[in-house]
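Missing here is one protein chain; the remaining ones are kept as they sit in the complex.
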Amino acid sequence: MHRYRFVFYRPLQLLPVLVGISIITFVLVHSIPGDPARILLGTRATPEALANIRAQFGLDEPIWVQYFDFVKNLFHGEMGRSILYKVDVIGLILGRLEPTLVLVFGSVILSLIITIPLATLAAGHRGGAIDHAVRMISTGGLGMPAFWLGIMLIILFSVKLGLFPVSGYGQSVADKLHHMVLPCLTIALSLSAVLTRSLRASLLAEMESDAAMAARARGLPEHIVFRRHVLPNSLIPTLNLLAVNIGWLISGTVVVESVFAIPGMGQLLIRAIFTRDYMVVQGVAMLFALASVLTNFLADILTVVLDPRVTL
Amino acid sequence: MSEATLDRPMPRRFLGRLTAGVPQPMLIGGAILTVFLVLAIGAPLISPYDPVYQDIAARLAPPSLAHPFGTDNFGRDILARVIWSARVDLQIAVLGVIFPFIIGTATGTIAGYFGGLTDTLFMRVVDVVLAFPFLVLMLAIIAILGPGLASFYIAMGLVGWVSYARLIRAQILVLRQSDFAMAAKSLGFSHWRIMFRHLLPNAMVGSIVFSMSDAVLVLLNGAAISYLGLGVQPPTAEWGIMVADGQAFISIAWWISTFPGLAIVVLAFGFSLLADGLGEKLGVRP
């Protein structure tokens, strides 16, 4: 199982990146113009209270001591307190985790459901009208703003057809899923534009590969050759592309959560920016960065599982 | 792609001779871009109405001959606002690419040319910036600087340079070993001269093609940040803001959000085609 050894040492290699992430978020919050103590307490705070808070948060200490305190607190799961909500940032974020996770996973699954038939159709009709149409749609899709696409879907499916709710998240599981169809579709459509191009190209290459030809020479019918040999080999680079685009996907959820008023991490971030709730901004940014690092790590593991030739 | 080149060549007149050998996507993309440029520059002449004039009598009017794209809740003409917005959004797409391009090219060249510790340090920074979801890091920076277009450009410069730095560095690493770089070194040219006069021009092709497709992402990001209320501020007409303004009225006036969004789609499509065509022409896959 030497191919999986990287699972143990890769996190060590990622250490510099993680340190970098903590430095960037720390520097961000410390470059806020003005007195952090005043920001924490508001403008009407007494001088005693300000001095108190400075001592309490170590704001009198040199900057590097403050950084180490910050990292030490991170290891205890502390990311400071939200000024607006008056609760720990970490708890606040965890409460908003579910809708965002549903949105991310739902979009990925939906995008694959859209991409695979579309790319197959395009590759199967290479150079034909369908191929050109798919190519035009995906080029157009690349330039489609998620916030506008979301609104268009609302106008069509919610306002005109009345099939889905306009916004919000819902209570029961079924209700939540019902609310999440359009948001997931919004991201999935944009994502499919990227994935379809890549999958079409690798499908074309694999359909003409020696291995596919040999499978045909064995008498296997085209649909089996496609499903068992062409598709699995083509999906590997596409799944990698999906992982590389995780940052883009998270950015998409931030916007789409605002469009559909979904109480997730993205909406939390936007609201925190407007209310100058810096600790929340810091926490959400850091967690999103961690999530994207983790996703790429998991994608590496998945690649090794799917492609026996790969060693990392 | 290659399908287009298989077509029988059409008889060409003057315009045809001018565009001979230019891939078809590039022509269409260029045409789209030209139209938007004309709209942006000629807005005062082309625009049928003042973009901020409020005709209270014509509030929420659907598309008609007088108002082809309809009016918004203040009675402002959507078409006029879409045309005037081209000024802002084109500026976003161009400046939002240029700043990162310059910063990324400079750092990438230096990192690739000197290698060693300089390179390692630069690349670590690149890794860390890339670890953040693009928009999230931009929003975090804008949160510190405060909403506005200036903040957007600064954030763009701080975040967007990494892609260019990586592209250029990879090219420079290869070119550094080439014969002409060795020759330049043996002639005793300064590092500065070798880097920017000899290596960089050869290394830039890939990033120029990339900058075209990057313009799409920058445009979408700029519009998204304005949509969220953190970029361009009202009453300036901008497509992202217009979409946001119309969202409250989607059940009664679909046109307010629809047309500005379409403008983004078409302009982005133009940049994408230009990138495709340019990549094809220069033999670079974006």
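For clarity, chains are labelled A and B in written order, and residue numbers in each chain start from 1.
Following the convention adopted for this analysis, a residue touches a chain if its C-beta (ideal position, glycine included) is under 8 Å from a C-beta of that chain, and two chains touch if they have at least 3 such contacts.
The rule is short, and it goes like this: contacts and distances are computed from a predicted model.
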{"item": "Protein name, per the UniProt record, of whichever chain is missing from view (\"Heme exporter protein B\", \"ABC transporter ATP-binding protein\", \"RsbT antagonist protein RsbS\" or \"Ion-translocating oxidoreductase complex subunit D\")", "value": "\"ABC transporter ATP-binding protein\""}
{"item": "Among shown chains, those touching the left-out chain", "value": "A"}
{"item": "Residue touching the undisplayed chain, where the options are A:215, A:243, A:262 or A:279", "value": "A:215"}
{"item": "Absent-chain contact - pick from A:16, A:95, A:168 or A:232", "value": "A:232"}
{"item": "Chain A residues touching the omitted chain (full complex)", "value": "208-211, 213-221, 224, 228-229, 232-233, 236, 306-309"}
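In this text, only the chains that are shown with their structure count from here on.
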{"item": "Separation of chain A from chain B, taking each centre as the mean of its C-alpha atoms, in whole Å", "value": "23"}
{"item": "Contact set on chain A toward chain B in their complex", "value": "16-17, 20-21, 23-25, 28-29, 31-33, 127, 132, 139-140, 142-149, 151-152, 154-155, 159, 246-251, 254-255, 258-259, 269-270, 272-274, 276, 278, 281-282, 284-285, 288-289, 292-293"}
{"item": "Contact footprint of chain A on chain B as seen in their complex", "value": "3, 124-125, 127-137, 139-144, 216, 219-221, 223-224, 227-230, 240, 243-244, 246-247, 250-251, 254, 257-258, 260-261, 264-265, 267-269, 271-273, 276"}
